[in-house]
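Dropping the structure in here first, questions after.
The complex appears here minus one protein chain, its other protein chains still in place.
Labels run A, B and C following the written order; every chain starts at residue 1.
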């Protein structure tokens, strides 16, 4: 047990911080804030390129795949700092898709798909959910049939975030419709520009764009199948676990709390300061304590990964806790400034430039997304305490 | 819609208050506090006799059964005042058992059992739960078999509160073991002093005594069957509804909040006053608001009964809300006085004479008793919103 | 004591509900949220006027129905279900203000038009973040035949779309004590500057800056004896407005719960409707419990203020319960509707945004708790 960064970890954190201090510009943040944009513009692309140049996209990959071979604690430190600064670091492509290819892909898969990821040339969207297969993911119906040396894919995916800026889709398909629902699922990589792929925008309450993606007689090479045929379910549940793990760094939470502590000292319209109100102080102290717990959950998950344990319960607990905490942070951030808290990012007078108003609209997503908290609570009880599974 | 007492209702409330002001003595309250006592002593008995003399045990009974024929609002006002003063008014015998006899009993049942209740000579314990039939009440196994002109009863009841001070048991028994579980249940009245009845104490965390009651070859006249054979389930579910309704007056809650408002002005050991702490004020304001809502739920239930509607959802909502509110009141009452809040009724230095410490131990009961809140939430969803019932 | 509705009250609620269902669909709500919308809704407005809604609480001699202010609350409950544009609310609050604070002359000037649907109005007589703070934000300087108003008002509903606005100002007259007067002013003209505020609910609110804005003597509310408006009357008006808003919040809460329950009955996952899962049912049950608490306390507040009482305690409690019930119902409904209810194409977010706005409008739960603490003598 050790709550202190060791010397090498401190150096690493300082390096990441220095990089961010230098490269996170107001222009970049402005572009990041523009979630509606169909294509991410120059600032984000340039920033990604700089991260690639540092080798950080492959920071947790083994050296044999061109990675830096750094452990989960290092990855955690990096993600935490990126979140604190409000910019995206290594995304699902490198934290989730690539590790799955390394772990489950064939040798050919690895040679074909990993190097472009490492070079930062490609970006994956992850195609899991369908209109009738959300929480009940295993009910997915998108079909892939082998026709000679090609897969022919038909169906559609929903909540297909990033598809409009991605180059490839990590697509879950049904390859054996006769098998029980958790069997017969495979993962196939589909370049987004393949004929027959159509990406339609879905705009959410948070102005965040996600997509519905349609696949009509889309043909990709047989070798785009990842790993073994009909073994996809175990790959994607593994990927989801990593995804949940990646959600728990809570660096952005720490930033919010730090920022709120400063903002409440500024006088409101009527001359009073929120910090002079005991209720406001208490609300912030409560968030502060809970964010600390969230931070520790993330560190514990990273520590367990570091010693080779899959922290399933830890990341599940952390996902439920952090997603509900995010909603509380947003609620506090919109209610301690009086009615001014209702002003949106569009209004120049909004406290904190409307960030909490936006977070309030953003927060619901993480509570039902990436596994609804209801199902995850079942998981905590059933896997954490072996409680009987009986029809939920 | 009218939130004001009319002239007659005001007169009634004043009459009840005057009676209580005169008759609720410190000696009576001291005896009421002694839950462990096996038999209630002189003060409670004398107080009950005075209530009987006022005719209030039959206040909501029709005149034909010797009652005062007053409506649910009047009953509510009376119960509310009694609760505020911390004494038991008309108990389940008159608010729940007697109305069921009136509604479902045979003519002979009514003539035999109602007059002694009206005169305050008898007191019923209500025997529903069994060790393996708690929330799942319909699984009860206590058997009654007809042997000539007598029922022969074998089995046991648990959480049989008041049995040690009751004269009679309102007993739910299985009279047809072949029928589906909700059929084949009947209600039989058993005098507690019948040979074969044994009452054993169960002492709870709150020092409150309840009982386990054993019935071994207990014989009672055939005519002690209430209403129709095998129709008992509908009688007892009706009685439970009334019982839940009777729980929602919240007069005691109002008293607690009023009292807390006064207590927090007194200085603590270290010279500070809880009321000078914003958190304490806010906690009390929150309770105050919630108690107001609880009071209104009770009044709404009474109003619905007054116009002839069975307020099933209202009393179910109220039961869940009030039972969880009671736990919060107890929690606040034990945490705003510093460590002194841990002092029990046994310690002369306890704030509020330890009432909140005792309430804290008492409060769990109402959350799982009289229908666990989990099952009642199912009821609210399924009956209040016709949500599908599918294996809970 | 009778917490049930009379047949007439039930009928009024049903009429209002069907009127709003017909005349205030979410397509209208969406149109009014668009940038550049003036927040007016002429067809709905005409329907409300025809149905006599605007006249409900006012005396018959001004064309009203004299039916009682509580009945207006029943209408607002239905308005809240349908997310009725706020101009109906701001107009009615103005009307209640004139009826309570004005003399016969001003009442005759404004109320008949208002009742007939010919007048749109609003008000700014309390701190929009704290309805118990009645200190005027404007100063009034005495000039010939009238007053010059100056100062800044924040969050004035529909300021740029209405015919008339009731504001309060602190007078400044040589050798006289400062007094609080009311002023009925027309938006626009010399000394008027307004800026639209962008809120989460995309509703019509403005910042208004007045600089030596002239108001003639005949549009001034001086109180019965000319010494200023009684604080009690202003408090009653603010509390009446909060109580009516609470009724709206109750309607909104009920609406999102019902929509969401309907969704859970048809949405299937794991081979069964999600509404059959106990976790879903319990979330619904918890929303219902909060709704009942909100409904009963809002009803009480609307009833007592409707009787002319200031009712600080009832109003504080109602605001506390309605704020939390509405907000958490919308957030929990997002949870139950998932991605489906999260895209702008579906309607849930219209209520969610409104719930957040009304939570903050007039006072958060913390603020309302302070009202209650003050009323209880704790502070």
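Here, contacts are C-beta pairs under 8 Å (C-beta built on N, C-alpha and C of every residue); 3 or more make two chains touch, one makes a residue touch a chain.
Keep in mind that this is a model prediction, so the values were computed, not measured.
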Where the missing chain makes contact, among the chains that are shown: A, B, C
Listed residues B:69, B:86 or B:364, member touching the removed chain: B:364
Given A:206, A:320 or A:363, the one touching the chain that is not displayed: A:320
Listed residues B:114, B:220, B:318 or B:343, member touching the removed chain: B:343
Contact footprint on chain B, counting only the chain that is left out: 129, 132, 134-136, 139, 158-159, 202-205, 210, 269-270, 277, 279-280, 327, 331, 334-335, 338-344, 346-347, 349-350, 357, 360-361, 364-365, 367-369, 372-374, 377-378, 392
Touch list for chain C against the chain that is not drawn: 277-279, 282
Residues in chain A touching the chain absent from view: 1-6, 9, 73, 261, 264, 275, 281-282, 284-286, 288-290, 292-293, 296-297, 299-300, 302-304, 306-307, 314, 317, 320-321, 374, 376-378, 380-382, 384-385, 387-392
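Here is the rule we use: only the chains that are shown with their structure count from here on.
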Inter-centroid spacing, chain C versus chain A (mean Cα positions, whole Å): 40
Inter-centroid spacing, chain B versus chain A (mean Cα positions, whole Å): 52
Touching two or more other chains - residues of chain C: 278, 280, 366, 369
Contacts with 2+ other chains: residues of chain A: 279
